[in-house]
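Heads up, this is only part of the complex; the chains shown haven't been moved.
As written, the chain order gives the labels A, B and C, with residue 1 at the start of each chain.
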Amino acid sequence: MPCSTLPIPTFPPPESESDESWVWNQIKAEAHRDAESEPALASYLYSTIISHPSLARSLSFHLANKLCSSTLLSTSLYDLFLNTLSTFPTVLSASVADLIAARHRDPACVGFSHCLLNFKGFLAVQTQRIAHVLWSQSRRPLALALHSRVADVLSVDIHPAARIGKGILLDHATGVVIGETAVIGNNVSILHHVTLGGTGKAGGDRHPKIGDGVLIGAGATILGNIRIGAGAKVGAGSVVLIDVPPRTTAVGNPARLIGGKEKPSVHEDVPGESMDHTSFISEWSDYII
Amino acid sequence: MPCSTLPIPTFPPPESESDESWVWNQIKAEAHRDAESEPALASYLYSTIISHPSLARSLSFHLANKLCSSTLLSTSLYDLFLNTLSTFPTVLSASVADLIAARHRDPACVGFSHCLLNFKGFLAVQTQRIAHVLWSQSRRPLALALHSRVADVLSVDIHPAARIGKGILLDHATGVVIGETAVIGNNVSILHHVTLGGTGKAGGDRHPKIGDGVLIGAGATILGNIRIGAGAKVGAGSVVLIDVPPRTTAVGNPARLIGGKEKPSVHEDVPGESMDHTSFISEWSDYII
Amino acid sequence: MPCSTLPIPTFPPPESESDESWVWNQIKAEAHRDAESEPALASYLYSTIISHPSLARSLSFHLANKLCSSTLLSTSLYDLFLNTLSTFPTVLSASVADLIAARHRDPACVGFSHCLLNFKGFLAVQTQRIAHVLWSQSRRPLALALHSRVADVLSVDIHPAARIGKGILLDHATGVVIGETAVIGNNVSILHHVTLGGTGKAGGDRHPKIGDGVLIGAGATILGNIRIGAGAKVGAGSVVLIDVPPRTTAVGNPARLIGGKEKPSVHEDVPGESMDHTSFISEWSDYII
């Protein structure tokens, strides 16, 4: 059966199994299937997945080899990543939630292993989670070095001090910039080229706060210590400078609320999960001359 | 004579010669000239171009060395690329058309070898062509691994299932995202940060269809299974959510047609070839307060 | 003391010391402090900074290791960079001004060494300065090869012919595109995803001219041979196709002047230095429905 037509596995896993062990078993099964059908990729799949006894080791190995440089060796990074994942199990459980999020929300994601190996947004977020632990331990130069490697290698720039929830999907991810005091809730989906930026030169709390279940479209720029309420949606290419209430939709440059500032339309679904990018078009098209 | 002032060579080539052999001869001549004038680059030019007996080998070598990683070795990629180019000659003839397109349309392109070696858009498209062959052969995990390498190394994210014509110019190219069911015609020019994106979580045919000769300006976001008609133009930074008729111009966020929805202005030239980004300004400036 | 809470050192340096030696001493002091507190990073800090007798060698080493590839070796790049910096001292003094600019304008910049090692915008600009020297010496293929390496490795695409002043901050920097005939004054700050682009296929002088002290927000697209006057500000996500007068603010797509075309508001500060991204919101919000 061609891999892209495999059914999405039933979720949640059987009660007897943790999410982590269930996802890791799926990943290994996918890797075995692909290694068998594609000899040219088998070496890659064995080294990145099949040879490892746990998701923590596989992820540490893969990130270390992606992010190493001639002056930051893969063995050192591997050690650092594995130690952090072993000591802080919530980091790995957030990774598992991210894998599940990608598999459920992105129709182009054909498997958990596809996400683990190939999604730069996924890899960037996991590295940020590790860097955030280091930042919290006052190991800031090391956290910033990881920040820099991800910005170079994956073109995703998330400050290690940012606080990020679980079940995050950074789709495509190139060009995402998330600033130092940004906060992102759970089950948020963010497309590529999105900026959660600051207001200028002054320090302090100066970046956006993104509620649970928010969807932010490609190229949206959100600036300043403002709130994007839970379940809100920000249209592609929008420039948002003021708060967006929960479950409303902001679009345009500058962004306006669909339905008007006073009585904005409120949607029922959770866009960060439904990934509905464009249902507002009919309403918005009133503005299209 | 400084290389950037060399005249653009007469095209098409003399009838006795194929485009491919003519372009390859130009590339080798440029590389010889540059190796002679710049010893610090000679080693690079010999290894990437002069030492190879054909464009297919030179391109395979260059891509393999750009895209390899510690877990995907250059020798394996070289083999894969060369085999694909040898078996599917239309891939290489499309590459040749792309080289000619870059040389003719981009005033900053000072030679075919410049494009072959340095243009990340060119290299990303050629890799996608190879990945598309693999995708069509149901070698999807391998196609997706190439997809991922290009997204990491070149920050260009083109799904291997997308169908792409000939004579394509991805100018600057950083941040371009092209989704799974997108279709792009011939002689299309696309600037950096352009998105041909989907509408959300549902699978199926969900990405834009771009006609022949279209020009899409920097940072434009085009979402959903909509049509950008042949010879249309999309202004920089536009957010396009509805069809754009042939030979019309859409600009703004949300995008509107120059001349109005009912009776849009129609231009004569083929913007994907003329690369005229800004002639609509006088008309559009009516909207500028 | 956690590194991020160190006070910004008094500037200018004592009169007895040049900016360069003062900044280099700061960098070494930071690196020593960080190497001591973080053994996992000490090797990196020794190889990139502490082992070098001068800023020129440290920068050449770091750039060479970042930008090298299997066909452009680090030793060759190191030699090229060091020779250029030794022969053209104004390049290094501009680098020093850029380091000071980043330290003073970016609240997330916790030290000079942080910028030197980690800021892709800083590293991209320094490489462009070197490539610009080569371009001016008619060593164009080599200049374009460096251009290409920076576009690949850092996702920053600055043509080597562009003319760039001192005290430049490219913040975050991913996706910045600056064309061949662009000119940028002193003390300019440019955020990520900014385009200073051309008008199309014709050669000649076709890119923007940016005055001293300008601030260009994230994702702004400025096209054509237009002037952004000294001290002007361009809002995030704006698409600018016409001149912007000095000390005025242009926002939106297409961009409009805050205060109106006829009598735009004029601000007193120098936004390229003050980094005030969002003070125009109250005025602009009139346009937000």
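Here, a residue touches a chain if its C-beta (ideal position, glycine included) is under 8 Å from a C-beta of that chain, and two chains touch if they have at least 3 such contacts.
This structure is a prediction, so every number in the text was calculated from the model and none was measured.
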item: Assembly size in copies, with 3 chains present; value: 6
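The rule is short, and it goes like this: only the chains that are shown with their structure count from here on.
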item: Fraction-based call for chain C against chain B, same above half, different below; value: different
item: In chain C, residues with contacts to at least two other chains; value: 155, 174-175, 193, 219, 237-238, 253
item: Chain B contact footprint on chain C (complex, rising order); value: 69-72, 76, 80, 138-142, 144-145, 147-148, 151-152, 155, 157, 159, 174-175, 177, 179-180, 193, 195, 197-204, 206, 219, 221, 223-224, 237-239, 241-242, 253-257, 260-261
item: Parts of chain B lying in touch with chain C, wherever the complex brings them together; value: 2-4, 34, 37-38, 40-41, 43-45, 47-48, 65-66, 68, 74, 105-108, 110, 114, 117-120, 153-155, 172, 174-175, 191-193, 217-219, 235-238, 251-253, 274-278, 281, 284-285, 287-289
